[in-house]
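Take a look at subunit A:
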Amino acid sequence: MTAAANLLTITAVLAGAFFFLAGTVGLLRFPDTLTRLHALTKADNLGLGLVVLGLLPRTGSVVAGFKLILVWLLVLLASSAVSQLIARNARRSPP
Partner candidate 1 sequence: MLPTAPTIMPTAGASLLTVAVLLPFFGVLFGLLLGGRNAERVAWATIVLGVVTVLAISRSLLSTRAALIYHLGGWAPPLGIALRADGLSVCMMLVVAVVVAAVAVYAHADFSTPAGAREARGPFSFWLLLLAVWGSLNLIFVSGDIFTLYVALELLTFAGAPLVSLDGRGETLQAALRYLLFALAGSMFYLLGAFLLYGVYGTLDIALLASQIKAQPVTWAAAALMTAGLLAKTALFPLHLWLPPAHAGAPAAASALLSGLVIKGSWFLVLRLWLDVFPVTATPAAAQWLAAFGASAIIIGNCVALRQARLKLLIAYSTVAQIGYLFLMFPLVAALDASRLASGPVVTGGLLQVVSHATAKAAMFMAAGLIYATLGHDRIADLRGSARALPLTVTAFVLAGASLVGLPPSGGFVAKWLLLSGATATAQWWWMLAMLAGGLLTSAYVFIVMVRSLAPAPAGWTAKRRVSAYQQWAVMALAQCSFLLGFAVLLPIDIVQIGRTGAPP
Partner candidate 2 sequence: MTTTTIFGFCAAVLVGLGLYGLIVNPQPLRKLLAFNLMGNGVFLICAVIARRGAAAGMGGDPVPQALLITAIVVAFAASALAVALMLRLSEETGACSLSSTRGEGD
Partner candidate 3 sequence: MSIATHISLALLLLGLAFWTIVVRDTFSAVAGFIPYGLLLTSAWLALAAIDVALTEAAIGAGLTGALLIAAASRLHKTEIAARAEQRGTITRILAAILATTMTAAIMACILRLPDRAPTLAPTVARHLAQTGVGNPITAVLLSFRAMDTLLEAIVLLVGLIAIWSLAPDRAWGGRPGQAQTEDPKGPLAYLARVLPPIGIVIAIYIFWVGADHPGGKFQGATILAAMWLLVMMSGLSDAPAIDRGWLRFLLIVGPAAFIAVGFLGVVVAGAFLSYPTGFAKLLIVLIEAALLPSLAVTLALLLAGPPRRPGRRA
């Protein structure tokens, strides 16, 4: 049981870290605002989701796990709204 939980933690957190890395590379290498945004939101949402998933077995209490998921949901909400705003601004004033 613990071995399976540890395996889940390691795989999920590693995968999450990979998405963060990919997102950062995309942010630095992509040519314009919209594509950079694309790279960044994928990394944030998926990467953070995977990290949260990986940490869930290690929380020890249901409340703490619930808080972790809430953190992820709040980040999703904020980042989607903010990306919309950035994208609108970018469309209005092309670089």
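Convention: contacts are C-beta pairs under 8 Å (C-beta built on N, C-alpha and C of every residue); 3 or more make two chains touch, one makes a residue touch a chain; residues count from 1.
Criterion applied: all candidates are chains of the complex that A comes from, given by their letters.
Quick caveat, the model's predicted, so the values are computed rather than measured.
Applying the touch definition to subunit A and the options 1, 2 or 3 in this complex singles out candidate 3. In the complex of the two chains, the subunit A residues touching candidate 3 come out as 74, 77-78, 80-81, 84-85, 88.
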